[in-house]
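Only one protein chain is missing; all other protein chains are in place.
After this line comes chain A, so read on.
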Amino acid sequence: MSFASFGEFLAMGNHGPYVWSAYGISLLVLALNVVLPILARRRYLQDEARRLRREEAK
């Protein structure tokens, strides 16, 4: 561990805002890249389920 305390870890030697905003934004973007395709797949399958039900009803 290269920091003596958790407070020091958060402070990042006065560069805290820079380091944490860079990591925060990046992790948010990575999460977005995972969540969006999962939601798109779910939406597609819901649409298909609706279409299949409609076809069965006919």
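Basically, a residue touches a chain if its C-beta (ideal position, glycine included) is under 8 Å from a C-beta of that chain, and two chains touch if they have at least 3 such contacts; residues count from 1.
FYI, contacts and distances are computed from a predicted model.
S.K.: Can you pick, from "MptD family putative ECF transporter S component", "Heme exporter protein C", "Ion-translocating oxidoreductase complex subunit C" or "Cbb3-type cytochrome c oxidase subunit I", the UniProt name of the chain not shown?
M.R.: Options "MptD family putative ECF transporter S component", "Heme exporter protein C", "Ion-translocating oxidoreductase complex subunit C" or "Cbb3-type cytochrome c oxidase subunit I" considered; the missing chain's recorded name is "Heme exporter protein C".
S.K.: Which positions on chain A touch the chain that was left off?
M.R.: On the side of chain A, residues 1-3, 9, 12-15, 18-19, 21-23, 25-26, 29-30, 32-34, 37-38, 40-41, 44-46, 48-49, 52 touch the unshown chain.
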